[in-house]
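All protein chains but one are shown in place.
== chain A ==
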Amino acid sequence: MPEPVIASVGASPLGRTDLPGRDLFSVALAEAFDELPDPSEIVEAVYVGNQSESYEHQIMQGTLLAEWAGLRHVPAERVEGCAAAGALALRHAVKDVRNGEHEAVLACGVEKMTSAGTSGATDALSAAFDRAIEQRSGITAPSQYALLGQRYLHETDATERDLAEIAVKNHANAARNPRAQFPKEIDVATVLESDPVAPPLKLYDCAPVGDGAAAVLVTTGEMAADLDQPQVRVAGSGASANNIAVAERDMTDIAGARIAAETAYEEAGIDAEAVDIAEVHDAFTVCEALLAEAAGFAPTGTGYQSYQPPAERANGWTDVQLSPSGGLKARGHPIGATGLLQALEAYEQLTGAAGDRVVEDAETALLLNEGGVADAVTVGHVLTTAEAQ
(Lines give C-alpha, C1' and ligand atoms only; values in the text may rest on other atoms or scores of the structure.)
Protein backbone atom coordinates (compact mmCIF):
# COMPACT_ATOMS: atom_id res chain seq x y z
CA MET A 1 0.00 0.00 0.00
CA PRO A 2 1.36 3.46 -0.82
CA GLU A 3 2.02 5.52 2.31
CA PRO A 4 0.29 8.88 2.04
CA VAL A 5 2.27 12.03 2.74
CA ILE A 6 1.43 15.69 2.99
CA ALA A 7 3.31 17.41 0.19
CA SER A 8 2.13 21.00 0.52
CA VAL A 9 -0.10 23.25 2.63
CA GLY A 10 -1.65 26.69 2.41
CA ALA A 11 -4.08 28.92 4.27
CA SER A 12 -5.97 32.16 3.88
CA PRO A 13 -5.85 34.97 6.44
CA LEU A 14 -7.94 34.02 9.49
CA GLY A 15 -10.49 36.17 11.28
CA ARG A 16 -12.84 38.84 10.01
CA THR A 17 -12.10 39.12 6.30
CA ASP A 18 -13.76 40.78 3.31
CA LEU A 19 -13.56 37.62 1.18
CA PRO A 20 -16.38 35.10 0.61
CA GLY A 21 -15.64 31.42 1.17
CA ARG A 22 -14.66 30.49 -2.38
CA ASP A 23 -12.20 33.38 -2.50
CA LEU A 24 -10.68 32.44 0.84
CA PHE A 25 -10.16 29.00 -0.69
CA SER A 26 -8.45 30.54 -3.72
CA VAL A 27 -5.99 32.31 -1.43
CA ALA A 28 -5.24 29.11 0.50
CA LEU A 29 -4.83 27.12 -2.72
CA ALA A 30 -2.49 29.70 -4.21
CA GLU A 31 -0.15 29.35 -1.25
CA ALA A 32 -0.25 25.54 -1.35
CA PHE A 33 0.54 25.47 -5.10
CA ASP A 34 2.98 28.35 -5.17
CA GLU A 35 5.87 26.09 -6.17
CA LEU A 36 3.89 23.27 -7.76
CA PRO A 37 2.35 22.54 -11.16
CA ASP A 38 -1.24 23.73 -11.47
CA PRO A 39 -3.82 21.64 -9.58
CA SER A 40 -5.31 20.48 -12.90
CA GLU A 41 -2.01 18.74 -13.69
CA ILE A 42 -1.82 16.64 -10.52
CA VAL A 43 -4.98 16.66 -8.38
CA GLU A 44 -7.25 13.65 -8.96
CA ALA A 45 -9.97 14.24 -6.33
CA VAL A 46 -11.17 16.94 -3.94
CA TYR A 47 -12.70 16.78 -0.45
CA VAL A 48 -14.02 19.96 1.17
CA GLY A 49 -14.56 20.28 4.92
CA ASN A 50 -17.42 22.71 5.50
CA GLN A 51 -19.66 23.06 8.52
CA SER A 52 -22.75 24.88 7.35
CA GLU A 53 -24.57 26.12 4.29
CA SER A 54 -26.29 28.71 6.45
CA TYR A 55 -23.33 31.14 6.34
CA GLU A 56 -23.41 31.59 2.56
CA HIS A 57 -26.52 29.64 1.51
CA GLN A 58 -24.28 27.38 -0.50
CA ILE A 59 -23.99 23.64 -0.66
CA MET A 60 -22.19 21.83 -3.52
CA GLN A 61 -18.90 23.06 -2.11
CA GLY A 62 -17.04 20.14 -3.71
CA THR A 63 -18.16 21.12 -7.18
CA LEU A 64 -17.65 24.83 -6.55
CA LEU A 65 -14.15 24.68 -5.13
CA ALA A 66 -12.93 22.08 -7.62
CA GLU A 67 -14.05 24.42 -10.39
CA TRP A 68 -12.39 27.40 -8.73
CA ALA A 69 -9.18 25.34 -8.61
CA GLY A 70 -9.38 24.74 -12.34
CA LEU A 71 -10.51 21.14 -11.94
CA ARG A 72 -13.41 19.62 -13.78
CA HIS A 73 -14.55 16.04 -14.19
CA VAL A 74 -12.86 14.85 -11.01
CA PRO A 75 -14.67 13.40 -7.98
CA ALA A 76 -15.34 16.27 -5.58
CA GLU A 77 -17.54 16.44 -2.50
CA ARG A 78 -18.25 18.31 0.70
CA VAL A 79 -17.58 16.47 3.94
CA GLU A 80 -19.73 17.37 6.97
CA GLY A 81 -19.05 16.68 10.63
CA CYS A 82 -19.36 20.15 12.16
CA ALA A 83 -15.91 21.20 13.39
CA ALA A 84 -14.37 17.83 12.48
CA ALA A 85 -15.20 18.31 8.80
CA GLY A 86 -11.65 19.37 7.96
CA ALA A 87 -9.97 16.30 9.44
CA LEU A 88 -12.64 14.07 7.91
CA ALA A 89 -11.72 15.56 4.52
CA LEU A 90 -8.05 14.89 5.26
CA ARG A 91 -8.88 11.32 6.27
CA HIS A 92 -10.73 10.68 3.01
CA ALA A 93 -7.75 11.98 1.04
CA VAL A 94 -5.38 9.83 3.08
CA LYS A 95 -7.46 6.71 2.47
CA ASP A 96 -7.70 7.37 -1.27
CA VAL A 97 -3.93 7.58 -1.55
CA ARG A 98 -3.33 4.70 0.82
CA ASN A 99 -5.62 2.33 -1.07
CA GLY A 100 -4.05 3.24 -4.39
CA GLU A 101 -7.08 4.92 -5.88
CA HIS A 102 -5.37 8.26 -6.38
CA GLU A 103 -1.82 9.61 -6.29
CA ALA A 104 -2.74 13.19 -5.35
CA VAL A 105 -5.84 14.38 -3.53
CA LEU A 106 -6.70 17.88 -2.34
CA ALA A 107 -8.14 18.09 1.17
CA CYS A 108 -9.42 21.54 1.90
CA GLY A 109 -11.72 23.34 4.28
CA VAL A 110 -13.54 26.62 4.30
CA GLU A 111 -15.92 28.58 6.51
CA LYS A 112 -17.29 32.11 6.18
CA MET A 113 -18.48 32.43 9.76
CA THR A 114 -18.75 36.21 9.97
CA SER A 115 -21.43 36.51 7.29
CA ALA A 116 -24.30 36.89 9.78
CA GLY A 117 -22.64 38.12 12.95
CA THR A 118 -22.27 36.32 16.24
CA SER A 119 -25.94 35.37 16.40
CA GLY A 120 -25.75 33.82 12.93
CA ALA A 121 -22.76 31.74 13.97
CA THR A 122 -24.44 30.76 17.26
CA ASP A 123 -27.50 29.61 15.35
CA ALA A 124 -25.52 27.73 12.70
CA LEU A 125 -23.43 25.94 15.31
CA SER A 126 -26.47 24.95 17.38
CA ALA A 127 -27.57 22.79 14.44
CA ALA A 128 -24.79 20.40 15.50
CA PHE A 129 -26.79 19.37 18.57
CA ASP A 130 -29.70 16.96 18.82
CA ARG A 131 -32.71 18.78 17.47
CA ALA A 132 -35.41 17.03 19.47
CA ILE A 133 -34.06 17.58 22.99
CA GLU A 134 -30.93 19.76 23.00
CA GLN A 135 -31.74 22.45 20.45
CA ARG A 136 -35.27 22.88 21.76
CA SER A 137 -33.81 23.51 25.24
CA GLY A 138 -31.81 26.47 23.92
CA ILE A 139 -28.36 24.92 24.17
CA THR A 140 -25.34 26.51 22.42
CA ALA A 141 -21.79 25.42 21.69
CA PRO A 142 -20.27 27.27 24.67
CA SER A 143 -22.97 26.01 27.04
CA GLN A 144 -22.49 22.42 25.90
CA TYR A 145 -18.77 22.64 26.65
CA ALA A 146 -19.56 24.46 29.89
CA LEU A 147 -21.48 21.37 31.00
CA LEU A 148 -18.29 19.37 30.45
CA GLY A 149 -16.23 22.03 32.16
CA GLN A 150 -18.48 22.23 35.21
CA ARG A 151 -18.29 18.48 35.58
CA TYR A 152 -14.50 18.46 35.07
CA LEU A 153 -13.98 21.08 37.78
CA HIS A 154 -16.26 19.03 40.05
CA GLU A 155 -14.37 15.77 39.54
CA THR A 156 -10.76 17.04 39.52
CA ASP A 157 -8.50 19.51 41.33
CA ALA A 158 -8.64 21.87 38.34
CA THR A 159 -9.81 25.45 38.90
CA GLU A 160 -11.13 28.17 36.63
CA ARG A 161 -7.68 29.71 36.96
CA ASP A 162 -6.09 26.57 35.50
CA LEU A 163 -8.42 26.80 32.51
CA ALA A 164 -7.48 30.46 32.15
CA GLU A 165 -3.80 29.48 32.14
CA ILE A 166 -4.47 27.23 29.13
CA ALA A 167 -5.81 30.25 27.24
CA VAL A 168 -2.77 32.31 28.31
CA LYS A 169 -0.38 29.59 27.08
CA ASN A 170 -2.14 29.29 23.72
CA HIS A 171 -2.15 33.06 23.20
CA ALA A 172 1.59 33.09 23.95
CA ASN A 173 2.10 30.45 21.27
CA ALA A 174 -0.08 32.38 18.81
CA ALA A 175 2.00 35.51 19.43
CA ARG A 176 4.78 33.73 17.51
CA ASN A 177 2.49 32.51 14.75
CA PRO A 178 2.09 34.93 11.83
CA ARG A 179 -1.01 33.04 10.71
CA ALA A 180 -2.85 33.52 14.02
CA GLN A 181 -6.15 35.38 14.31
CA PHE A 182 -5.04 36.72 17.73
CA PRO A 183 -1.23 36.91 17.70
CA LYS A 184 -0.99 38.56 21.10
CA GLU A 185 -0.22 37.57 24.65
CA ILE A 186 -2.84 37.92 27.38
CA ASP A 187 -2.71 37.50 31.16
CA VAL A 188 -4.75 35.35 33.53
CA ALA A 189 -6.72 38.31 34.88
CA THR A 190 -7.91 39.14 31.37
CA VAL A 191 -9.42 35.67 31.09
CA LEU A 192 -10.87 35.51 34.59
CA GLU A 193 -12.41 38.97 34.34
CA SER A 194 -13.86 38.52 30.86
CA ASP A 195 -17.63 38.35 30.36
CA PRO A 196 -19.43 35.14 31.31
CA VAL A 197 -20.55 33.17 28.27
CA ALA A 198 -21.63 29.95 29.97
CA PRO A 199 -20.10 29.51 33.42
CA PRO A 200 -17.53 28.29 34.22
CA LEU A 201 -16.52 29.42 30.71
CA LYS A 202 -15.86 33.07 30.01
CA LEU A 203 -15.23 34.92 26.77
CA TYR A 204 -11.49 34.25 26.83
CA ASP A 205 -12.05 30.53 27.41
CA CYS A 206 -13.71 30.38 23.98
CA ALA A 207 -12.22 30.14 20.50
CA PRO A 208 -13.28 33.05 18.32
CA VAL A 209 -15.70 33.18 15.41
CA GLY A 210 -13.74 33.80 12.22
CA ASP A 211 -13.40 33.20 8.51
CA GLY A 212 -10.74 31.04 6.93
CA ALA A 213 -9.72 28.40 4.47
CA ALA A 214 -6.93 25.83 4.33
CA ALA A 215 -5.63 23.50 1.65
CA VAL A 216 -3.55 20.35 2.16
CA LEU A 217 -2.18 18.28 -0.72
CA VAL A 218 -1.98 14.57 0.08
CA THR A 219 0.14 12.47 -2.29
CA THR A 220 2.22 9.34 -2.46
CA GLY A 221 5.75 9.75 -1.13
CA GLU A 222 7.00 9.16 -4.64
CA MET A 223 4.99 12.02 -6.08
CA ALA A 224 6.05 14.38 -3.29
CA ALA A 225 9.66 13.52 -4.09
CA ASP A 226 9.06 14.08 -7.82
CA LEU A 227 7.55 17.48 -6.95
CA ASP A 228 10.67 18.20 -4.85
CA GLN A 229 8.48 19.03 -1.86
CA PRO A 230 9.28 18.57 1.84
CA GLN A 231 7.05 15.72 2.97
CA VAL A 232 5.42 14.62 6.21
CA ARG A 233 4.17 11.06 6.54
CA VAL A 234 0.57 10.42 7.52
CA ALA A 235 1.36 7.36 9.58
CA GLY A 236 -2.02 6.86 11.23
CA SER A 237 -5.63 7.92 10.93
CA GLY A 238 -8.58 7.11 13.16
CA ALA A 239 -12.15 8.34 13.53
CA SER A 240 -14.93 7.62 15.96
CA ALA A 241 -18.51 8.81 16.40
CA ASN A 242 -20.19 8.86 19.82
CA ASN A 243 -23.73 9.76 20.94
CA ILE A 244 -25.07 13.00 19.54
CA ALA A 245 -26.51 14.06 22.92
CA VAL A 246 -23.89 15.02 25.46
CA ALA A 247 -26.13 13.86 28.33
CA GLU A 248 -25.83 10.25 27.21
CA ARG A 249 -22.02 10.23 27.11
CA ASP A 250 -19.33 10.04 29.74
CA MET A 251 -18.69 13.77 30.07
CA THR A 252 -15.10 13.62 31.34
CA ASP A 253 -13.74 10.45 29.72
CA ILE A 254 -13.84 11.54 26.10
CA ALA A 255 -14.07 8.03 24.73
CA GLY A 256 -14.43 8.94 21.06
CA ALA A 257 -11.22 10.96 21.16
CA ARG A 258 -9.43 8.19 23.02
CA ILE A 259 -10.46 5.65 20.37
CA ALA A 260 -9.53 7.96 17.46
CA ALA A 261 -6.10 8.63 18.99
CA GLU A 262 -5.45 4.98 19.84
CA THR A 263 -6.43 3.88 16.32
CA ALA A 264 -4.03 6.43 14.83
CA TYR A 265 -1.25 5.37 17.23
CA GLU A 266 -1.79 1.73 16.38
CA GLU A 267 -1.59 2.36 12.66
CA ALA A 268 1.57 4.38 13.18
CA GLY A 269 3.08 1.75 15.47
CA ILE A 270 3.67 4.22 18.30
CA ASP A 271 2.23 5.04 21.70
CA ALA A 272 1.32 8.36 23.26
CA GLU A 273 4.79 8.85 24.73
CA ALA A 274 6.27 9.11 21.22
CA VAL A 275 4.25 12.23 20.43
CA ASP A 276 6.30 15.45 20.55
CA ILE A 277 3.61 17.97 19.61
CA ALA A 278 -0.16 17.82 19.52
CA GLU A 279 -2.71 20.10 17.94
CA VAL A 280 -5.86 19.30 19.88
CA HIS A 281 -9.36 20.71 19.56
CA ASP A 282 -9.24 23.50 22.16
CA ALA A 283 -12.46 25.17 21.00
CA PHE A 284 -12.85 25.88 24.72
CA THR A 285 -10.05 25.76 27.27
CA VAL A 286 -11.45 22.72 29.05
CA CYS A 287 -11.19 20.74 25.79
CA GLU A 288 -7.40 20.86 25.92
CA ALA A 289 -7.45 19.36 29.42
CA LEU A 290 -9.92 16.64 28.45
CA LEU A 291 -8.12 15.79 25.21
CA ALA A 292 -4.70 15.62 26.89
CA GLU A 293 -6.16 12.81 28.99
CA ALA A 294 -8.01 11.13 26.11
CA ALA A 295 -4.84 11.15 23.98
CA GLY A 296 -2.90 9.38 26.71
CA PHE A 297 -0.62 12.33 27.49
CA ALA A 298 -1.87 12.87 31.05
CA PRO A 299 -3.21 10.71 33.88
CA THR A 300 -6.96 11.05 34.51
CA GLY A 301 -7.76 14.32 36.24
CA THR A 302 -4.46 16.07 35.42
CA GLY A 303 -4.96 17.17 31.81
CA TYR A 304 -5.50 20.74 32.97
CA GLN A 305 -1.74 20.97 33.60
CA SER A 306 -1.15 21.23 29.84
CA TYR A 307 -0.04 24.85 30.29
CA GLN A 308 2.81 23.91 32.59
CA PRO A 309 6.33 23.08 31.40
CA PRO A 310 6.75 19.28 31.16
CA ALA A 311 8.97 19.05 34.24
CA GLU A 312 6.31 20.66 36.44
CA ARG A 313 3.40 18.46 35.42
CA ALA A 314 2.08 15.53 37.47
CA ASN A 315 3.82 12.16 37.37
CA GLY A 316 2.68 10.19 34.37
CA TRP A 317 2.47 13.12 31.98
CA THR A 318 4.45 12.86 28.76
CA ASP A 319 6.63 15.77 27.63
CA VAL A 320 4.31 16.64 24.71
CA GLN A 321 3.81 20.29 23.79
CA LEU A 322 0.16 21.13 23.14
CA SER A 323 -1.20 23.57 20.58
CA PRO A 324 2.08 25.16 19.43
CA SER A 325 0.10 27.07 16.78
CA GLY A 326 -1.90 28.84 19.47
CA GLY A 327 -4.70 26.35 19.02
CA LEU A 328 -8.27 27.05 18.05
CA LYS A 329 -8.31 29.53 20.91
CA ALA A 330 -5.83 31.99 19.45
CA ARG A 331 -4.72 30.71 16.03
CA GLY A 332 -8.40 30.71 15.07
CA HIS A 333 -11.27 28.29 14.43
CA PRO A 334 -12.94 28.72 11.01
CA ILE A 335 -14.94 25.56 11.60
CA GLY A 336 -14.58 23.50 8.40
CA ALA A 337 -10.94 24.56 7.92
CA THR A 338 -9.75 23.85 11.46
CA GLY A 339 -8.74 20.21 11.03
CA LEU A 340 -6.61 21.21 8.05
CA LEU A 341 -5.08 24.15 9.90
CA GLN A 342 -3.99 21.60 12.52
CA ALA A 343 -2.33 19.56 9.76
CA LEU A 344 -0.73 22.72 8.38
CA GLU A 345 0.83 23.50 11.77
CA ALA A 346 2.21 19.97 12.11
CA TYR A 347 3.59 20.13 8.55
CA GLU A 348 5.38 23.37 9.26
CA GLN A 349 6.69 22.11 12.61
CA LEU A 350 7.98 18.84 11.15
CA THR A 351 9.57 20.40 8.04
CA GLY A 352 11.42 23.20 9.80
CA ALA A 353 9.07 25.93 8.60
CA ALA A 354 7.58 26.95 11.94
CA GLY A 355 9.90 29.91 12.50
CA ASP A 356 10.05 31.30 16.04
CA ARG A 357 7.49 28.85 17.39
CA VAL A 358 9.36 25.71 16.33
CA VAL A 359 9.39 22.90 18.89
CA GLU A 360 12.98 21.70 18.69
CA ASP A 361 13.58 18.12 17.51
CA ALA A 362 9.87 17.39 17.05
CA GLU A 363 9.43 14.31 14.86
CA THR A 364 5.92 13.09 15.67
CA ALA A 365 2.63 15.00 15.90
CA LEU A 366 -0.89 14.04 16.92
CA LEU A 367 -3.88 15.93 15.55
CA LEU A 368 -7.27 15.64 17.28
CA ASN A 369 -10.22 17.37 15.63
CA GLU A 370 -13.71 17.18 17.19
CA GLY A 371 -17.17 17.87 15.77
CA GLY A 372 -20.43 18.53 17.59
CA VAL A 373 -19.82 18.86 21.28
CA ALA A 374 -16.65 17.05 22.35
CA ASP A 375 -16.50 13.55 20.85
CA ALA A 376 -19.78 13.49 18.92
CA VAL A 377 -17.26 12.77 16.20
CA THR A 378 -13.46 12.83 16.56
CA VAL A 379 -10.73 12.37 13.98
CA GLY A 380 -7.13 11.62 14.95
CA HIS A 381 -4.04 11.68 12.75
CA VAL A 382 -0.42 10.87 13.49
CA LEU A 383 2.07 12.75 11.32
CA THR A 384 5.79 12.08 11.37
CA THR A 385 8.88 13.39 9.68
CA ALA A 386 10.06 11.47 6.64
CA GLU A 387 12.98 10.15 8.71
CA ALA A 388 11.03 9.01 11.80
CA GLN A 389 10.04 5.36 12.10
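The definition used in the following text is that a residue touches a chain if its C-beta (ideal position, glycine included) is under 8 Å from a C-beta of that chain, and two chains touch if they have at least 3 such contacts; residues count from 1.
Just so we're on the same page, contacts and distances are computed from a predicted model.
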Name of the absent chain as recorded in UniProt (options "Parallel beta-helix repeat (Two copies)", "ABC-2 type transport system permease protein", "Cytochrome c oxidase subunit 2" or "Zn-ribbon domain-containing OB-fold protein"): "Zn-ribbon domain-containing OB-fold protein"
Which of A:19, A:74 or A:147 touches the chain that is not shown? A:147
Pick from A:126, A:308 or A:351: which residue touches the chain that isn't shown? A:126
Per the whole complex, from A:11, A:45, A:82 or A:198 the residue touching the absent chain is A:198
For review purposes, identify every residue of chain A that touches the missing chain, sorted by number. 118-119, 122-123, 126, 132-140, 142-143, 146-151, 154, 195-201, 243, 245-248, 251
